[in-house]
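Note that one protein chain of the assembly has been removed; the remaining protein chains are unaltered in position.
Note that the chains are named A and B in the order they appear, and that numbering of residues resets to 1 at the start of each chain.
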Amino acid sequence: MDKLNKREYKEYAEKKMPKPPYVKNMIMAFIVGGIFCTIGQIILNLMKNNGLDEKMAAAGTAISMVLIGGLLTGLGVYDKIAKIGGAGAAVPITGFANSIVSPAMEFKREGFIFGVASKMFIIAGPVLVYGIGSSIIVGLISLLLR
Amino acid sequence: MAIKKLGKQTVKLENPPSIISYYSIVGPKEGKGPLKDYFDLILEDDLWGQESWEKAESKMQEECIKAAIDKAGLSSQDIDYLIAGDLLNQIIATAYSARQLAIPYYGLYGACSTMTESLSLGAMLVDGGFADKVACAVSSHFSTAERQFRYPLEYGNQRKMSAQWTVTGAGATILSSYGSGPYVKCITTGKIIDPGITDVANMGGAMAPAAVDTLVTHFQDTGLDPSYYDLIISGDLGYVGKSIVLDLMKEKGYDLTKNYTDCGVEIFDKSEQDTHAGGSGCACSATVYNSYVFKEMAKGKLNKVLIMSTGALHSTLSTQQGESIPGIAHAVAVENTIE
Partner (left out) sequence: MEYIKAFVVGGLICVIGQILLDHTKLTPAHILVSFLTTGVILGAIGVYKPLVDFAGAGATIPITGFGNSLAQGAIEGARTKGLIGAFTGGIEATGAGIAAIILFGYIIAIIFDPKTKD
């Protein structure tokens, strides 16, 4: 196959691929994502009502949400929620927990160091690298601009 | 002198080896599919009492080969060669199954094309007079393939509509120099065709041009028309690939609409089983040939069948590096009568 043919074929083959149900997926992402955030809001309010200050309540909420995401993954429910909710399950912090717990569980048979502990970060690793890395740059820039 | 060579890529076997026995094992999901009545053994759970899915896959392949040998009334000492493969890195599932069987062993990696690759080589060994009995087998497992090629099972990922479902199963065929058929008549060995697809969610699109190339070459080399066969069945092109094959073959002047289908389309019920673009994996074609196709041939409902497993020969690394997916397809003509 020559170059031109390849490009034409690629376009043709892409057209053959069935399209996802765009509207349904968007609605489900909205609902599932909305539910996770509402649960977060409930926990945040509970913490605040129990006398925690703003920062502590936010930290407590983060801890609770990753625990929920982790447990739902362990119980084998999170992948089913994500199948329906798509980005609605991936984007909330519970999805971050899922990305850590799912490979850790999966690679248990490969051992506790190179299996569980190392595979925990196959997806979360990049998140931390870019997140923490860019936050330091932001901090440094804010120093320069002062 | 290659006296058995026919055209560019086809060989015509002088003493066509006979398929004397075949066996198929599938997982629970495949066992609920449209072909459930054809499979020899349907597992209730895909771990099959093992501690890892990798071990379960090896066990499936080993038990499948043993059962096929047993069904032929033979023992493993009677088998001259085992030619087998699977999808895992270093075809490790097959190495462990072959370790238990103690049969002289050639390991193959042809991705999902391995079943017809092993049948091709096995038939040539028998016809060449190097063996009387050859066992050809493959296996694949959804859960081992998923973690190697895609994501952890519990990871929240929405499968693309064009994604295919790796078949959990194993298939084995015993070829013999004597027997009452069906016979392996012709073999067309495929070339690698790479249409430049880089999207692993579009395997059907990546493999279809290889399937078309092998089919066209087969018809040119043999001088046969597609209508000669009762059934032409490809390995795991799925719905996307099947429709591309029909289009491209029509463009080249071959009408396949009446007698062509794909194992990946047949093995699952798309609407009931949520498998999106169909089945895939070595076992997709192997379990369909070694159940539905050969059983229908035994009943005489099918007499001339062209089976063609298709493979996507990429690796997880090549995909990450943005390389395209090389496709391959090997065709084997199986007929109930010698002439």
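Convention: a residue touches a chain if its C-beta (ideal position, glycine included) is under 8 Å from a C-beta of that chain, and two chains touch if they have at least 3 such contacts.
Bear in mind the structure is a predicted one, so any value in this text is a computation, not a measurement.
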| item | value |
| --- | --- |
| Missing chain: touched chains present in the view | A, B |
| Residues of subunit A in contact with the chain not shown | 20, 22, 25-26, 28-38, 40-45, 58-63, 65-67, 70-71, 73-76, 79, 82, 85-88, 90-97, 99-102, 104-106, 108, 116-117, 120, 123-124, 126-128, 130-132, 134-136, 138-143, 146 |
| Where the unshown chain meets subunit B, residue by residue | 28-29, 46-47, 53, 142-143, 146, 152-158, 199 |
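Here, only the chains that are shown with their structure count from here on.
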| item | value |
| --- | --- |
| Partner subunit A, residues of subunit B touching it in the complex | 51-52, 147, 151-162, 193-197, 199, 201-202, 204-206, 208-209, 239-240, 243-244, 276-277 |
| Residue ranges of subunit A in contact with subunit B within the complex | 1, 6-7, 9-10, 12-14, 16-20, 25, 73-74, 76, 78-79, 81-83, 86, 89-90, 95, 98-99, 101-103, 105-107, 109, 123 |
